[in-house]
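A single protein chain has been removed from this complex, and every other one stays in its place.
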Amino acid sequence: MSDTLTLPYAATDARAPTKRIPVAVLGATGSVGQRFVQLLNGHPWFKLHEVVASERSAGKPYSEAADWRLDTMLPNDAAALPVKSLGAELQSHVIFSGLDSSVAGEAEDDYANRGCAVISNARNHRMDADVPLLIPELNADHVGVIERQQKRRGSRGYIVTNPNCSVVGLAMAIAPLERLYGIEQLHVTTMQAISGAGYQGVASYAILDNVIPYIGGGEEEKIEAEPRKILGRLENDRFVDAPFRICAQVNRVPTIDGHLMTISLGLRNRNFVNVEQVREAIDNFRGEPQNLRLPSAPRKPLHYVAGDDRPQPRLDRDREHGMSVSVGRLRPCPLLDLRMVALVHNTIRGAAGAAILNAELLEAKGLL
Amino acid sequence: MSDTLTLPYAATDARAPTKRIPVAVLGATGSVGQRFVQLLNGHPWFKLHEVVASERSAGKPYSEAADWRLDTMLPNDAAALPVKSLGAELQSHVIFSGLDSSVAGEAEDDYANRGCAVISNARNHRMDADVPLLIPELNADHVGVIERQQKRRGSRGYIVTNPNCSVVGLAMAIAPLERLYGIEQLHVTTMQAISGAGYQGVASYAILDNVIPYIGGGEEEKIEAEPRKILGRLENDRFVDAPFRICAQVNRVPTIDGHLMTISLGLRNRNFVNVEQVREAIDNFRGEPQNLRLPSAPRKPLHYVAGDDRPQPRLDRDREHGMSVSVGRLRPCPLLDLRMVALVHNTIRGAAGAAILNAELLEAKGLL
Amino acid sequence: MSDTLTLPYAATDARAPTKRIPVAVLGATGSVGQRFVQLLNGHPWFKLHEVVASERSAGKPYSEAADWRLDTMLPNDAAALPVKSLGAELQSHVIFSGLDSSVAGEAEDDYANRGCAVISNARNHRMDADVPLLIPELNADHVGVIERQQKRRGSRGYIVTNPNCSVVGLAMAIAPLERLYGIEQLHVTTMQAISGAGYQGVASYAILDNVIPYIGGGEEEKIEAEPRKILGRLENDRFVDAPFRICAQVNRVPTIDGHLMTISLGLRNRNFVNVEQVREAIDNFRGEPQNLRLPSAPRKPLHYVAGDDRPQPRLDRDREHGMSVSVGRLRPCPLLDLRMVALVHNTIRGAAGAAILNAELLEAKGLL
Partner (left out) sequence: MSDTLTLPYAATDARAPTKRIPVAVLGATGSVGQRFVQLLNGHPWFKLHEVVASERSAGKPYSEAADWRLDTMLPNDAAALPVKSLGAELQSHVIFSGLDSSVAGEAEDDYANRGCAVISNARNHRMDADVPLLIPELNADHVGVIERQQKRRGSRGYIVTNPNCSVVGLAMAIAPLERLYGIEQLHVTTMQAISGAGYQGVASYAILDNVIPYIGGGEEEKIEAEPRKILGRLENDRFVDAPFRICAQVNRVPTIDGHLMTISLGLRNRNFVNVEQVREAIDNFRGEPQNLRLPSAPRKPLHYVAGDDRPQPRLDRDREHGMSVSVGRLRPCPLLDLRMVALVHNTIRGAAGAAILNAELLEAKGLL
């Protein structure tokens, strides 16, 4: 519900910084940027100190530069911040990037080379050989590669990334299965919300009473590649992809938030698959953010939702403030081994919330 | 566009009846029944003579009993027909059934036993051993089993059925591939329109800004079973299923008409798959209704729609008055052989229009 | 956001009860009933003790009887309550009624005659001569008529009501103008959300890509009558209607929650109308719930929302947890004096939340 100026961050006993760390947001006026501003409001560890956008917005107060579209109020502190221009010198050492991929590549490298910790939502550096593609519940140890990246840059700065919005849902949903049985292959069809394309991304004339079986920017390729890095191993500072293969087919549907997907998968060790056990493994799944009690960590990263017709975007996307992935309809597959449905809040767990959780992990590990 | 009281049935040189055959519609007030009434208006071979509904509507003029919801006007001739009660003696020998499956089983058997040709859209008798499950472009020869059915009934009456609304789209889309290479297995995820559930079937509170990953009534099971019968052979009056297997995952989405589906399939003979050749085979596909120039037959049963983001329900569902299936995005699959997207107008080609085409085939074959 | 088991009720120094008052909800499985259950969870003054529904649900646990549709989790305490049958003896003295109007009339009278305080959302008794039609910010003094009602019943029990969901928005939006200048007449056109009709009330086939210029149950008549009682005076235990007249035209639109309305009004004292002054009067409006700091009272009952294109249902309906009415676009009218746009969350401020605020007022006044 709206008007809650402060999000209810859970009490935490993680090693909290002694005072709130000043942070900057790149691309602060866009849809991901606005989510950063919303979620950082009242954050116990980070304090929004600088907002950065394109030349066109530079110099204006944020309240004027941003056409605020979220259903909570624009936080007062943020409203008054003057927008800085992309590339400008920043006072913050910690930078969240909600930049569009058309500019993110260079700009993020630039700030990292200057010594900043860049926590990025953009796709540009996700597959770089020394950049972690993090989901802290799954591969917190991948931060180990950062040192190698710092060496390459000759700087204490670095980039870490979070996955594509659909990939977060997919990788988290299958992680318990990967651990239990090993995954061999999977088919996934996504039904993605319009907010994934930004505020102006999908015209209403294009999507009302319609489904569009395509999403630009290499969406299917990202979904087929990123989970293999995420669920892979870091060995001797090198990423080794998980061995499964993916077929992704993507669709845009007329929902506002929440990417839903059907999954059918084959397992490497299929001898003793027990559906009930898998359901429990999903619902009981926990990771580093839960162990560390990070402020943005959901109590449960995965919720197994009972009910033949769940999860559903409108009813389930906001679980644990949008930070949990919902899974349902787990059942045998007539062709492979199991099939199921997964749901992720694409602009929270799938974007800005993911990046903030990454930053919390970095701080808890002493890397900020 | 609306207000066209007569649908533009194509000129045909098929063996047309010397005068229009009087027909009855069972379940005439429901959503499929209304489509029957709409499509039969101005039909060159059939004349709507009787409308049948539940006891509650019996005796009322059709205009009063039916809460007409289509965007063309209720035809005047139909408006004046008095509604008869299900089970009543009918003057028509040819009967279209848009009955709900809760009552269709017995009622259809009853009329068939009395000597009527029952052309049904209901699911009840689709898988019966001596009932054809027809898509005239694919398996017109399956009408050969009718004689066996008549013998069982000891009557000249019989039942023929058309498939589930999604199955029509799926079976037609894959038929050219089955013929070229043989299909081994396929994964399909559907995104189905609300009209598939009838006028009251999906509450707006349930589906606005939402997707429901479930459809009741055994939808997935039907999609996994029916295509095997349709694409199978009739040998010595016995149906032999096509050998492929299917994994279906179904979803309800907020579109009004048009079931869209993503398909990934493996072929039996995969050595020389040529994507361009398959596209042409789809676009050039023709069948018995085209050869016979049946009045409801689309010029092309399948349209291959170019464009990365096609077919789309709102833009493509009405091709050839809703009687064509649209296919697009044919491309290699990283796991199996090919993947593609298909679209069918669920209440026309997927229901009432399918049944009328079946009746035209039966008439052309001298079976009415 | 979901999953917040406890709503953030504001700290209050109103005369709080020494312990939480047990309450019952009539019609607890319906859409208004579910909102009662949701909003009562964690309420500082009231404790949900009994849930009542139709015979069909009686005996089942609430979790089973209610098809829970809200986007927060069903509260655990409520889930376990056994459903009682309408008419059953209740232990609670305070009863919230979310009953359908088809049964509310008698059932509410019955419980009031037995001595209960019935706080009703149903329309049946709203216009009764000794039943308050309350919006605590506007006419808290109308509770003065309760004593007369108790005498009529020969019981300490009584009924109080809240207005129709659109009327709450309209009456609150115009109240500052009524006080400043007196209202003479007004035209209102509403665009009402589907949730106003209950979960099954509006079929998706009826409303997708559509607007329905009609709402049953005498909606327009209610909007034309109720505001006159609400903004009228209680004189010598008799209600005297406010003297203005209303023309209402209602529409159902495909939004989930939030009734939006355009208003054009003429004033009795139109000499010194100052648009800027009216905006401030709206934004500064306060009433008894704010003075008493009732737990459900919004900080500001009315928000004047700047911006040419506001208020909007999706962006503004949740202000102050749905308890505030938003007003915007105040400007001169070419025919009458002023025009403006108002928005109310129809199932919170317009229904269950309104009733709970009424109960809080009654408790604060020593009437429970």
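A, B and C are the chain letters, set down in written order, and residue numbers restart from 1 in every chain.
Definition applied: contacts are C-beta pairs under 8 Å (C-beta built on N, C-alpha and C of every residue); 3 or more make two chains touch, one makes a residue touch a chain.
Predicted model, so just to flag it, every value in this text is computed and none were measured.
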| item | value |
| --- | --- |
| Option from C:L90, C:A104 or C:I246 whose C-beta touches the chain left out | C:I246 |
| Residue of A:A53, A:I207 or A:L265 in touch with the missing chain, whole complex considered | A:I207 |
| Selected from C:V52, C:L292 or C:V341 as touching the chain missing from the view | C:V341 |
| Contacting the left-out chain in the complete assembly, out of B:P213, B:P301 or B:G322 | B:G322 |
| For subunit B, the residues touching the chain missing from this view | 1-4, 7-8, 69, 71, 208-209, 256, 314-322 |
| Missing-partner contacts on subunit C, residue numbers | 185, 187, 189, 191, 208-214, 224, 245-247, 249, 251, 253-256, 260, 262, 264, 308-315, 328-329, 333-336, 339, 341 |
| For subunit A, residues in touch with the removed chain | 31, 69, 194-195, 198-209, 254-256 |
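We adopt the following convention: only the chains that are shown with their structure count from here on.
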| item | value |
| --- | --- |
| Closest chain to global C-alpha mean, per-chain Cα centroids | A |
| Remotest chain, subunit B as reference, centres from CA atoms | C |
| Chain centre separation in whole Å, for subunit B relative to subunit A (CA means) | 43 |
| Length of the line joining the C-alpha centres of subunit A and subunit C, rounded to whole Å | 39 |
| Touching two or more other chains - residue numbers and ranges from subunit A | 208-209, 256, 314-315 |
